[in-house]
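One protein chain is absent from this view; the other protein chains keep their places.
So, chain A:
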Amino acid sequence: MTSLIRTFNLARNNSFSRWALLISGSGARHLSVSSLLNGKNLNVDYQDDIAVVRLDKANSKMNTLSKELMEEFEEVFNEIQRNKAVKGAVLISSKPGSFVAGADIDMLKNAGGEAETTELSKNGQNLFNALEKSKKPFVAAINGVALGGGLELTLACQYRIATTDKSTNLGVPEVMLGLLPGAGGTQRLPHLVGVASALDMALTGKMIKPKKAKKMGLVHHLVEPLGPGLTDADTNTRQYLEKVAVETARGIANGTVKIPPIKHSTQDRVISYLLKFGAFEKNFFNKMIKGKVMKQTNGLFPAPLLIADVIREGVINGAEAGYKAEAEGFGKLSQTNESKSLIGLYDGQTHCKKNRFGNPAKPAKNIAVLGAGLMGAGIVQVSIDKGYNVVLKDSFSPGLARGQEQIYKGFNTASKKKKMTTFERDAIMAKLDATLSYDALRNADMVIEAVFEDIDIKHKVVKETEAVIPEHCIFASNTSALPIGDIAKASKRPEKVIGMHYFSPVDKMQLLEIITTDTTSKDTVASAVQVGLKQGKLVIVVKDGPGFYTTRLLAPTLSEVIRMLQEGVGPQKIDKLATSFGFPVGIATLLDEVGIDVAVHVSEYLGGVFGERFAGGNVQVLKDLVARGCAGRKTGKGVYMYSDAKSKNRPVNDTATQIFKSFELEPVEAVSSDSDIQLRLISRFVNEAVMSLQEGILDNPLEGDIGAVFGLGFPPHLGGPFRYVDLHGAAPLVENMRRFEAAYGAAFTPCPLLLEHAKDSSKKFHSS
């Protein structure tokens, strides 16, 4: 309030006209009654008959519901109920871009066992139930994210106002942490937005934009954000939102503002009606909802199934049963390995969104991308909308045009989906300079090359580029396997050379693997990480070495797949076993997606470097496939046929089957059960990851988990290779590997670090 008062006083003192007095008019009236209560995590400003509760968690950029904050809120809530002068209240956040981002993760981690977490949920439920029953209206004024417990807090309020700011998003993403909304969310949502919409929100954890939220009945009223005026845009918007909310709270209290009745979508109304019939109800929850969840998750995630149960409980058996089921479900889920894995990934993502190398001396503004292929154009696409000026250079006009079209298509689709206006699309495209000439690189701060994967071509490009670029310019190579040290050999400024390994399709895949050599300067790394983060990537930074981190993990896995194919395990079976284990894409399909020619290249190269450990199937199988024109999806056939792009049912390529036959191996019965096939894939993967940490390629296990899950599709419910070993134990893994080792040899020999962990079960990769 102090800042507000100061503003108004300023306006009063200036003498330019009587209009200035009028401008200040509205602010002055609170002064007489206004008093301030300061807590550590919130403060209360009494504006006449309305209490404005401003959430402002100490030492934090975001508000999260910690134990302390909840206690302070409860105290304030009780005070508001007691104070007869207060007729209503407003709940608002003092943080820019965040209302309340959810429950405090550390609080959840330290809550203890099932009983304690159930209790935690019950406490939240009780407080929010009291809030819901309050006779004095509480208006939630939402600017920025209102997620999880944050949204549940607003759901208990009598009225919700949200800004249409881009930062405003509403949702219950607990499912992504393997949990359920445990503070009444599963019970209030079906009531407010309807059963189907509530299930959709709770099962997917999707973010709801303000306009959609209004349509759904999730919020009652929208406020457009303000621009800059007497203060900055963000402060202006929050003050304005607060003013509207105070007026609304006062209006509800004195009866001039009516709370609109709840109106569900037609679909939801039909479903609510039909749910009264037992037969439909069983079919709806068990077959339609849970069936869909099973199909999408292979039953690997307990949270969505339990969420469906808990929502059903409230809808069918009433609030009391519903709240009980919610609290118990929350306690139960908090103890699962899946939840621990997902929370671990959340921590990892937080870690990979920070730049541990600090700010670069000269942040890059002008980026040049060499090569307008899929990768190059993709890198441009994630850069031009982040404020960078980008040059896209290619040697051939048709290739350049194709790349430009790919970029345009990305933004045009976004504008068609109303994610941006056509004006914004055009303004973004104006940041692109597509050219055939090296001249345009004169002002570049960073060059990212995405040309053909051939060391001679890369060397040529380094030389041609360095002839034009300024001294300070960084040269980044987007290679998936060539050692950066080798590429840097052609450079006059090896300290400026770095690897930036993007994943295809660049605009969808979140991971960026940055590779540093011994000569790469710290400032170069800092700058590359900064660019990657701005591009919206999760960034891991690894040391140079054959295959870096991600490619190195992929190679032995693919090698094992070839062995299986030779042993007569069909590609469809391999895919099914992989997806049912939690891989988003089957490994045989992955081979086609990566490109079989690329796989040959990587296998031969890494096999040559690492020797026996990378052995498995015969590389000749792949070579024969390539020779017969089956290089994977891009050529229309690989392990599978891709003749009909639309059809989901892809037949196995007969040519491929023939080739597998001609290299047939006798399967080893003892290690060929379904679960052994899965374990053979995963154990080589995990072993290689641990070895990368042991060798110092990886800096820390957190980045190792993020790289594996977001770059290679390692099953997220296992949390990444390191979390997997931590939660499921190194000893049983080693035991299985020994069995496989007996059958196949060195490929399955556990690495020393893994053995250490197997010996001492108290050793963990992750401290929390």
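The rule is simple: a residue touches a chain if its C-beta (ideal position, glycine included) is under 8 Å from a C-beta of that chain, and two chains touch if they have at least 3 such contacts; residues count from 1.
Just so we're on the same page, contacts and distances are computed from a predicted model.
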Name of the absent chain as recorded in UniProt (options "Dihydropyrimidinase-related protein 2", "1-aminocyclopropane-1-carboxylate synthase", "Cytochrome c oxidase subunit 6B1" or "Trifunctional enzyme subunit beta, mitochondrial"): "Trifunctional enzyme subunit beta, mitochondrial"
Among A:G229, A:G299, A:P470 or A:G629, residue touching the chain not depicted: A:G229
Residue in contact with the excluded chain [from A:T421, A:Q658 or A:S675]: A:T421
Sites on chain A contacted by the missing partner chain, in the whole complex: 7-8, 11, 14, 16-20, 22-27, 223-233, 236, 240, 244, 247-248, 421, 423
